[in-house]
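So, subunit A:
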Amino acid sequence: MTNDMVVDTTAKLTIRNLRVTLPGPSKKDPRKQILDGVDLTLRPGKISGIAGESGSGKTMTGLAVLGLLPPGAAVDGTIEFEGRNLLKLGSRELNGVRGRKIAMVFQDPSTSLHPMIKVGVQLTDHVRKHLGLSKRAAMAKAEGLLEMVAIPEPREALSKYPHQFSGGMRQRIAIAVALACDPDVLIADEPTTALDVTVQAGILRLLRRLCDDLGVAIMLVTHDLGVMSAVADDVTVMRRGAIVEHGPRFDVLTNPQHPYTRELIASLPGNRIADPLEHGNADEIPDELESAS
Partner candidate 1 sequence: MSSLLQVDDLVVTYKSFGKEPFTAVKGVSLTVSPGEVVGLVGESGCGKSTIARTVCGLESPSEGSIDFQGQSVKHLGMRKRADDQLRMQMVFQDPFNSLNPRRTVGSQIADSVALAKRLGGTSPMSATDWLEKVELSADDATAFPHRFSGGQRQRIAIARALAAEPTLLIADEPISALDASLQAQIADLMSRLVRDSGAGMLFISHDLAVVRLIADRIMVMKAGKIVEEGPTEQVWNHPQHEYTQTLLASIPLPDGLGRLPGLAPTP
Partner candidate 2 sequence: AGGANQGGNGNGGGSSDGGGQLVIDTAFDLTTLDPQRMNEPSGIRILRGVYETALRFTSADAGSIEPWLADYEMSEDEKVLTLTVKEGPTWPDGSPITADDMVFTYQRLIGLKGNPSPNLDGITVEKVGENQLTLTSDSPNPQLPVTMANPSLGIVQKSLAEENGATLDAATDKAEAFFNTESIGSGPYKIEKAEIASQVTLVPNEEYWGEPAKLDRLVFRNVAAATQLINIKAGTANIVDGLSGEQASKLDDSLQVTSEASNQMLYVLMNQNPAINEWTSNADFLAAVRAGIDYDALMEIAGPGTVRAAGIIAPMIPGALDVSEAPKTDVAAAKAALAASGYKGEEVEFHVANDMVVRGVSLLTIAEAIQAQLKELGINLKLNPQPVTTALGPYRAGEQGMALWYVQPSQPHNFETLNYLPDDQMGKRAGWPAGAAPDIEALGEEIRNASDAERVELFGEFQVLMNEEGPYIQLFLPPTTIVTTDNVTGLTMLPSGDFDITQLGTK
């Protein structure tokens, strides 16, 4: 794969000049500017990577799309999806989009699944609502989803609770939940930070395949440039609520323009590795995910 294969498909979701402020600690304190004019376009079949320092507003951007900003947040700008400005939608309409058309995988898999509700229920309640499936049909679909994300014994898994899975499995379940209604847009907020490299590799493959096979538009938030390099089609770098750099993956990673990006890349431990190619190649390793589906 190379970077110059960017095909200009129509944008699926367009964020324009997104500004978000949050109230300060008390009423008198000035409001905090969280996002300061963010522009972003998600295209079907493409992964848009967002990198940036901790606290730069990556998560907030994702939340803004789904209208899940903290209470008291003031939003400005447009988020256009299928001809509608999501920021202007009523809560009922928004609920029709959430989970159905646009889904999100949250940063921490162990907290985004309800610990007291069976995985099966968490996988199906929105499916039943959005797609009007029967319980049985929804469960069957859920089983398929779990199989897709390579959860062993998916049928049994449906009646288990989140804590009965390892962190990696939970992250994959969270992804399955997000994919359950076949969304057009997937916002994945640091889906691999909590995982070790071997598990991370599997999830990256899954994301890639979703794009390639199903044409999902993905926004991948990560601060790991290695991950970025592995799957993102283009890269956006954020700092203090604003975008400092944007461009195709290869360009940004190999020829960063902004000093912050340069600093980031310069200090990567990977850059001290003599020759990365020496250490095995992806193609040599059996791909569990692919063989499973």
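Candidates were picked such that all candidates are chains of the complex that A comes from, given by their letters.
In this section, contacts are C-beta pairs under 8 Å (C-beta built on N, C-alpha and C of every residue); 3 or more make two chains touch, one makes a residue touch a chain; residues count from 1.
This is a predicted model, so every value here is computed, not measured.
Set subunit A beside the options 1 or 2, and in this complex the one it touches turns out to be 1.
Interface residues of subunit A, counted against candidate 1 in their complex, comprise 1-3, 53-54, 150, 152, 166-168, 195-202, 204-205, 208, 224-233, 249-254, 263-273, 276, 278-282, 284-289.
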